[in-house]
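Yeah, one chain of the complex is gone here, protein chain that is, but the others are all in their spots.
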Amino acid sequence: MAETIGFYTLSVLILGLAVLVVTAKNTVHSILFLVMNFLCVAVLYVVLQAEFLAVIQVLVYAGGIVVLYLIVVMLVNLKGEAEAHQDPRRLSVIGLALAGAVLLELAGILVYSSGSDAAVPSSEAVASPVQGNVEELGWLLYTDYLIPFEVASVLLLVAMIGAILLARREV
Amino acid sequence: MTTAPSPMFDTDELVINMGPQHPSTHGVLRLVLKLDGEKVKDVDVVMGYVHRGIEKLSENRDWTQIILLTDRMDYVAAATNNLGYCETVEKLMEIEVPRRARYIRTILAELQRIASHCLWLGTHAMDIGAMTVFLYAFRERELILDLFEEYCGARLTYNSMRVGGLPLDIPTGWDEKVRAFCDVMEAKVPEYEELLTNNRIWLERTRGIGVISAEDAIGLGLCGPPLRGSAVYRDVRKDEPYAAYDEFDFEVPLGTRGDTYDRYLIRLEEFRQSIRIIRQALDGLPEGPVMGKVPRLLKPKAGETYHAIESPKGELGYFIVSDGRATNPYRFRVRPPSFCNLQGLRPLVIGHLVADVVALIGTIDVVLGEVDR
Amino acid sequence: MIDTIVIPLLKIAVLVNGVLVAVTFTVLMERKVIAWAQSRLGPMRVGPYGILQAIVDPIKLILKEDITPAKADKWMFTLAPILSLVPALVVFAVVPFGGDELFYVTDINVGLLFIIAVTSIGVYGIILAGWASNSKYPLLASLRASAQLISYEIAVTMTLVSVILTAGTLSMIGIVEAQQEAGFWFFFVQPVAFVLVLIGGLAETNRAPFDMPEAEQELTGGFHTEYSGMRFSMFFLAEYANMLVISAVVVVLFWGGWLRPFPNVAALSFLDFIPSWVWFFGKMFGFLYLFIWIRATLPRYRYDQLMRLGWKILIPIAIGNIVVTAVVKVLL
Partner (left out) sequence: MMEITTVHYTVLSAALFSIGVIGVLVRRNIIIIFMAIELMLNAVNINLVAHAHRLENLVGEVFVVFVIAVAAAEAAVGLGIILAFFRNKETVNIDEMNVMRW
């Protein structure tokens, strides 16, 4: 029962905040809603027993990435309405319709798939020599997924260098 | 290509009004800083917020009344202002000042220099964030104010000299107290140095900040420690001795690089030199009157004169014209060292960061009462 | 029911109140210690030796008029101090003040990461305060603050990795227990990390010599220039609560938390009569004193020098420290 109430509360919060992110007039308000959204998602992760991810969500998303957005918004120093100019070729109605179509499609897939596999397939037990969420995750990252992990770190390095080059004042 | 109006956004330049009410502009100086990020691209120095018209007022006061107006110029070094004015009038009227009076004047001027530098050191360190030095320096300044209070009854605006000499002889035992103060001060200067001179953060904040070459310093008309920091040997006490300075032995510290750190070292060395001068003056203090032969009604002959002394801030000069008929000056003009040094602020500040601006205001040591008069 | 809801709630209530009271007394302690360092007396009028000043100060702040600038963004302006205070208080949930279960609210298996994550939220309070004030000095200060906090967060987090490697756990209690098993405080094996965390902690709490975001002499108070009354006092509380957090974290990570010195040397067991929480608070007090002492002594860094220190000195040392720790750990 508690889980049900918790889930619905969180869902309402997450979706409501997401709508606010997309609709807010002021970019800074939008960013703040995004942070709250991420915090709610982190709580959702805790419910799903992924504590490590919850903390990473807060640390990287809320504490890192979104701060970057905030700094950029302050540097860019928007004065007027950023959306003053509209490309005449842009058709927002069609955009909305497309988004609706995406939602329908996802719902369709969902209904289709939830009918087919009602039974949870028993997971092949991963032979993990360690206990606990964090430890197992670490084990997986450093054994089976070592190469993707290294690739991700190289990606981050490249992104860092790229960002520095892009943001440099005089090229 | 773009159809949107361009002034939709701010340009990169940020204009900030630093002052007139800002904790570290040392009074009511106003700086209009044009910033690029944190870097200062240009600065307008705006002053005049405490302009009281002292020069014009003086043209309607008699010669003795002007002394207490001079107190209000550099209000942290009032005795030096008195000294400069009295000596100018004495030069104009060709009055001989007794030797004892000249000695005591020297002691007062040097005590005043220490007091002024204490205030400078405290606020300068405070601007850079070292707040303990501020209270240490004020603790010693308090001792000097006590000495002045005992001598003339006032703690800030002393009105301590008269044309032709001094209003009072020193109180009994005062010279011993000054001697004791010298001992205290000598012990305290290393205390300041311990907190700052070799402090890494202090070095990083002051070394190479606000460098000015000797030519530029002369060109801008800088004087006092900012000029000597750029290795220009100029000290009115040595070049054109006044009071009793020609009878004492002291050195004029010079900088080498012309940066904020050098100016800091110079002022610290001046603490020691001032103590040295005071000790010599106390040792050789002659007996005799403290007031020369001066007519009841001061009424100089028609003429004009300029006389400069070395105030703690730099060369303080008075230019006085007398028409020979009235009991007040026909024209009274001050060359204030703070004002001239403030000229140097703009070239010093451009290219530095906002945080350096406060350090640079501190390093040129301006008193706004003297800048605006 | 009692075990899962009532007792934790009680603990939280006691903890929050305790932290707030501790903060007011930390402010008093700071005023007193700095005063003594500067040959002054500090507050002396309220109560014996000014002790009651700790109570009078908050009352004064609360009773003051609370001003919202006309051009400020009202919601953000109100939200910013809350955003900066709440994370500072939440962090205490995982700090073990003593060995017994009575002395901590919860023990989660990612305790240390939790602390890092939650403190990283605190930066929003500062950035939004500067932005919402709609004033130039606060805006400059908040830009400084955000850059400073982000870069020092990286340095501190990287340093903590080497401590986690040494301890082999992320749980705060686990870290202290690891020190008990090892028989020595981690300060003795990770002195470099200790110094880095201390410097980074000073920078993250905006304490001197890294108090650029609120430099009175440059930015007239920085991000809280436009604040007054209750909302200002929340920033104030947050700053000192963060100071307590950093001291507590340093004590847990490097100084054995609630353990006595050399916890497995039997010759020192006569020290065991001192309860564990006394050890903890004693060590915390020592670090608070150190922070205050540093503030009274050192001038302020300049913003670019601070960034250079963070990126070019602290982060490389932290990475080197991780490598050395990992190598030693594998070799042993």
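As written, the chain order gives the labels A, B and C, with residue 1 at the start of each chain.
In the analysis below, contacts are C-beta pairs under 8 Å (C-beta built on N, C-alpha and C of every residue); 3 or more make two chains touch, one makes a residue touch a chain.
No experiment lies behind these values; they were computed from the predicted model shown.
**Student:** Suppose we count only contacts with the excluded chain; which residues of chain A make the list?
**Tutor:** Residues of chain A in touch with the missing chain: 1, 3-4, 7-8, 11, 14-15, 18-19, 21-22, 24, 27, 30-31, 34, 37-38, 41, 44-45, 48-50, 52-53, 56-57, 60-61, 64-65, 68-69, 72-73, 75-76, 78, 82-87, 90, 92, 95-96, 98-100, 102-103, 106-107, 110, 114, 120-121, 123-124, 126, 128, 133, 136-137, 140-141, 145, 148-149, 152-153, 155-156, 158-160, 162-167, 169.
Here is the rule we use: only the chains that are shown with their structure count from here on.
**Student:** Going by the touch criterion stated earlier, list every chain that contacts chain A and also contacts chain B.
**Tutor:** The shared contacts of chain A and chain B, listed by label, come to C.
**Student:** Nearest chain to the global Cα centroid?
**Tutor:** Taking the mean of C-alpha atoms per chain, the most central one is C.
**Student:** Quick check: how many Å separate the C-alpha centres of chain A and chain B?
**Tutor:** Chain centres of chain A and chain B, defined by C-alpha means, are spaced 62 Å apart.
**Student:** Quick one: report the Å distance separating chain A from chain C, using the average Cα coordinate of each chain.
**Tutor:** 29
**Student:** Can you list every residue of chain B that touches 2 or more other chains, as numbers and ranges?
**Tutor:** Correct list: empty.
**Student:** Got the chain A residues that touch at least 2 other chains?
**Tutor:** In chain A, no residue touches two or more other chains.
**Student:** So in the complex, which bits of chain A are touching chain C?
**Tutor:** The touching residues are 26, 28-29, 32, 35, 39, 51-52, 55-56, 58-59, 62-64, 67, 70-71, 74-75, 132-134.
**Student:** If you look only at chain C, which of its residues touch chain B in the complex?
**Tutor:** It is residues 34, 37-40, 136-137, 140, 144, 208-209, 211-212, 215-220, 296-305 of chain C that touch chain B.
**Student:** Of all residues in chain C, which touch chain A in the complex?
**Tutor:** 73, 75-76, 79, 108-110, 113-114, 116-118, 120-121, 123-124, 127-128, 131, 139, 142-143, 146-147, 150, 153, 170
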